[in-house]
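The complex is shown incomplete by one protein chain, all other protein chains being positioned as in the whole.
So, chain A:
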Amino acid sequence: MTLLWIALLPLLGVLVPVLTARRGRHFCSLATALLPALALLLTLAQLPALNAGEALRFSVDWIPGLGLDLAFRLDGLSLLFNLLIIGIGLLILLYAHYYLSPEEPFGRFYAYLILFMASMVGIVMSDNLLLLWLYWELTSLSSFLLIGFWSYRSDARKGARMALAVTGAGGLALLAGLILLGNMVGSFDMNVVLASGELIVADSLYPVMLILVLLGAFTKSAQFPFHFWLPHAMAAPTPVSAYLHSATMVKAGIFLLARLHPAIAGSELWSVIVPLVGIVTMLYGAWFALIKTDLKSILAFSTVSHLGLITVLLGIGSPMAVLAALFHILNHATFKAALFMSTGIIDHETGTRELGHLGGLRRAMPVTALLTTVAAAAMAGLPLLNGFLSKEMFFTETLVTPVLGGLSWIMPVLATLGGVLSVAYSLRLVYAVFFKPARQAPPKSPHEPPHLMRLPVELLVVLCVLVGIFPAALATGLLGLATQAVLGEALTFYLAVWHGFNLPLAMSFVAIVAGIALYWRHPYLKSFAKSFQPVDARLVFESAMQCLARRAESGLARFDGGSLQRYMGLLLFAALVMGTLGLAGMGALTGSRGNQPLDGVLLLGAGLLIFGGIGTVLTHRHRLISLLMLSVVGLVVALTFARFSAPDLALTQLSVEVVTMILLMLALFFLPQKTASESSPRRNLRDIALAGSLGTVIASLNYAVLTRDNDPISGFFMENSVPGGGGHNVVNVILVDFRGFDTLGEITVLALAGLAIFKLLNRLRLFMPHSDNEGRLWSPDCYPMILTTISQAILPLALLVSAFIFLRGHNMPGGGFIAGLITAVALILVYMARGVEWVQYRLDFPYQPVAIAGVAIATLTGLGSWLFGKPFLTSAFGYFHLPLVGKFELATAMLFDLGVYLAVVGATLMILANLGKVTTAHRPVKQPASSDTERSTKEKR
């Protein structure tokens, strides 16, 4: 449980700065630091258990179907990283408190920073491959936010985008790799994976998996050739660079290599690819660190170089190499974070980071100068500092490694070369900033920063020195645990400051002397470097991205021309092809059942339908007539349902027909009255052919189905309708009981459509026609007397009918849908007869809540069955006896049906009344003002 808290506390901490940002920066910074500090303490509290050799794990099922568990572990490796992440994170928080200018949104910045911290903690503590990946992606996202924090700057936006693109693509590769890995061992559980190294290496897909996982790790840890995003990520505020690019994000890739080391490292492929990529990265980064002139660029490339060094060590993979790698991770994090923060101080106090504008700062900022010099010396690997120790161990390992077979002698040579470059760029950094006389004055006159801003640097530098002098006392315990976690067994080692005169010491000596010499000859080097055309990775990347986007757009334009009319044609054409293919594969069209006899009524009905359909098409330019034709079809369809023994359908169709027609009439008011003839004859012919062929296909299909015997599942419903659902009307029982869940979905759709329409009508700018096409003005008498009178009489009757239909619905044709429609139609009639204002005055409530209440009642009825331990939407019913009324039935299904009823009434009226309201506002009346007053006086009387 403690493990869960360690992982969750920082995540909860994301909310703290957001909530406390208004209380001022001091309070906010303190409050923000609280939860991570607690997590750090909890982590440290686990030390005794870890030292006792306990395996600390925590696991809860999350999505078992995917193999994703909420599983955390805390072993030596997680501990080492947790200390780095949270410890340095807290220092960064202190530093950022002073770094950000007062007008910057510090709350947001802290929130991003803590989010990043939480996701890093999640990565290092994950005990499940998929969970690890989720956190991995979260670091990509949060680092995107952090790098692009100064979003008004173009370089920040581009740098953030590049980092996200590269690490995001790597993340996808990693996901593929991890899924392959999980499939190989049959589990995503970290313990299982780590224990099945031999099985994994023997798998035929091992190379694919390894490359994918390495792609993820290398993109994250900025290994060549994916290093280019890191220098551009320096557009971030310096606290971010110090955090992400010294201790954490770039170490995530390294961490992954270390974590999965037991599972995937035991192969030839690994021990060739990983050290080679590492050594190339190391030299490449070191070279660019030497020739760049921006302080943060120098540090960025030196980070690339050091990450390469660690990768080499992990690639070599012997126990001592792993130890050296972990030690260097620790050391690099301390001195690089210190250096980044000093750079930030210099930038903050002088206003520039360009080496050319800096110089002689030793006098103005003596303490910062001392701190930076010591940290840079640690980076260069000078004796008595922590960088020296791990670098010596690195040299030792390159001497004994057999990774390149007969060419292995080249490794120590390259390593020494890396050492030379590293000494040279560290020297240059320090000398040019603090000791060389300034060529020009910096933009601001420099002075020492506030003491507390320097405090994190001081702490880290002291750590560099102490670890450099007393390595055995300070680092042995931590590294021992971490190494044990990676190797699976305890390693006995002794970290000594002095190993005697040996080859690694000679290599260090060579590196230092040659590095100083190299810097001495720096001007020559600079002119040599200038003879190459500089390549700006950002330009290359941006143009590649833009090219990709253009290609994608032009490719898409081939399919997506923006014409719905064309899509419709293509869609129908595809349907035609598929339908024809299906029909062509069938034997005889007429099935075994044959035709039932025809009669005159049927012929008349079919004739009317066909007449209406074709009439609608022929008159479609005259929209009103076309609508009338359409209504013929709708009414005959209702009759058809009645003819074929479906009374419920007939009732529904009839009432829907009424509301549909009213709706279309209302809409027609705002749309052109006529359709211009604009399709070319060719297009018309094509459309007729397409529609005609599809009609033929549908007719054939329908005929084929109708003449065949079918074996419906309806028998079940009919048998169980009375005993199981308590209703004699099977259709209604299906709707409210057997398939109640479908109905719930449907009324939800209905309510949503109503709400969507309500929103669409909101602030609609309408064309206001004053007359029809022939120039005749609209009739000014709004509310005809006869209609008004009749509607008033009809309303109570219609409501009564609707109540009757609703109540009998379970046992006779009827039900919530039909009753709802009837109520809606009755109210609409009043609207039409009296106008919106009149009704609104009397029915003063919006319809949205009615529809929502309907859906809510239906849902609650369904939920109610949970109270009795039954599945969702189980219905119950019983028969009761009342004097006078007699035996009657009550069923929960009726409550559900009430929900349906309300949803239908609410949605229908929401649609029509709102549309009507829009109409009324624009209706041209002869003298609007006078008629209004007339009406109101009438009402008063």
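Observations on the structure shown:
Throughout what follows, a contact is a pair of C-beta atoms (placed from the backbone, for glycine too) under 8 Å apart; a residue touches a chain by one contact, two chains touch by 3 or more; residues count from 1.
FYI, contacts and distances are computed from a predicted model.
When the unshown chain is looked up in UniProt, the name that turns up among "ABC transporter ATP-binding protein", "Na+/H+ antiporter subunit C", "Acetolactate synthase" or "Nitrogen fixation NifU-like protein" is "Na+/H+ antiporter subunit C". From the options A:Leu384, A:Val497 or A:Val659, the residue with contact to the unseen chain in the full assembly is A:Val659.
Screening A:Ser196, A:Thr398 or A:Thr616 against the full complex identifies A:Thr616 as the residue touching the chain left out. Touching the chain that is not shown, out of A:Tyr519, A:Phe541 or A:Phe717: A:Phe717 (per the contact rule at the top). Contact with the omitted chain, checked across A:Arg25, A:Arg739 or A:Lys917, is made by A:Arg739. Screening A:Ile63, A:Met578, A:Ala667 or A:Leu777 for touch with the missing chain picks out A:Ala667. Mapped onto chain A, the interface with the missing chain covers residues 562-565, 568-569, 572, 595-598, 602-603, 606, 609-610, 613-614, 616-617, 620, 623, 626-627, 630, 633-634, 637, 640-641, 643-649, 652-653, 656, 659-660, 663-664, 667-668, 670-672, 675-676, 678-680, 687-688, 690-692, 694-696, 698-700, 702-703, 705-707, 710, 712-714, 717-718, 721-722, 728-731, 734-735, 739, 742-743, 746, 749-750, 753-754, 756-757, 760-761, 764-767, 811-813, 817, 821, 904, 907-908, 911, 915.
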